[in-house]
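Read through the structure below, which is laid out as structure tokens, and then see the notes.
Only one protein chain is missing; all other protein chains are in place.
This part shows subunit A:
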Amino acid sequence: MMKINQPYFILNLSPWPILMALNTFNLMISNIMIMNFKFNMMSLMNMFMIISISILWWRDVIRESTFQGNHNFYIMNLIKFSMILFIISEMFLFISFFWNFLHNSLAPSIELGLNWPPKNINFFNPLLIPLLNTIILLTSSFTVTLTHLYLLNNSKKKTIIFMNLTIILSIYFLMLQMLEYNQATFTFSDSIFGSSFYMATGFHGLHVIIGTIFLMINLLRMMKLHFSFIHHISFELAAWYWHFIDIIWLFLYMTFYWWNN
């Protein structure tokens, strides 16, 4: 039973934390299996396990918050601060990619002939697809803000319209990015240039995929009327994450695409 003389929600016993921890360890081992032995079955099974555990864990959180009403304003604050810490740690992940890129491009090594970009690298024009991608992501940030506005105004129809628009824009972004990867004349293994470029933009793309799934789940929850205009923390966190991805893209565009050319 929950004690009523303190504001915190005491969690029920749950198998997901220990299972997730074991699977995260397994992820490391399976990555070693891919890199050393080209054995990727283990990684695929591990991804399946991690996705299943995530779905079940978040299902439990939705049950605790929406259906049992255990997320009061203290808990909401804790969740918001956890998200802020998570986003800061993600920022440092990307700072490491920017550091790698600037370290290698500002003083190119002699193996590249002191050239940046290295000889025979035909980089794409940053004013074509990348600029369009920038516009798409900025627009999707705008539509996600409109979604928030209409959610606060209790207007369900407009909320869902703009949420759909945001998701369509993010999928459009991903498709354009895929097209550009397909058409690129250099690969991941083409010197430090290809490695740093695909590492950074690929991780950004992965984050866009994660953010899109986050938004899609929020759309479903909106349609099922899980949110009220005073309690919609899941949507707020998705919007923060989306803005974070947008800002990362702006920096990626400025350094990796524009300045690089």
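What we mean here is this: contacts are C-beta pairs under 8 Å (C-beta built on N, C-alpha and C of every residue); 3 or more make two chains touch, one makes a residue touch a chain; residues count from 1.
Assume contacts and distances are computed from a predicted model.
Undergrad: Pick, from "Ubiquitin-conjugating enzyme E2 2", "Cytochrome c oxidase subunit", "DNA repair protein RAD51 homolog 3" or "Multifunctional methyltransferase subunit trm112", the protein name that UniProt gives for the chain of this complex that is not shown.
TA: In UniProt, the chain that is not shown appears as "Cytochrome c oxidase subunit".
Undergrad: Thinking of the whole complex, not just what is shown, which of A:18, A:35, A:110 or A:230 touches the missing chain?
TA: Among A:18, A:35, A:110 or A:230, only A:110 touches the chain that is not shown.
Undergrad: What residues on subunit A make contact with the chain left out of this view?
TA: Listed in rising order, the touching residues are 110-115, 118-119.
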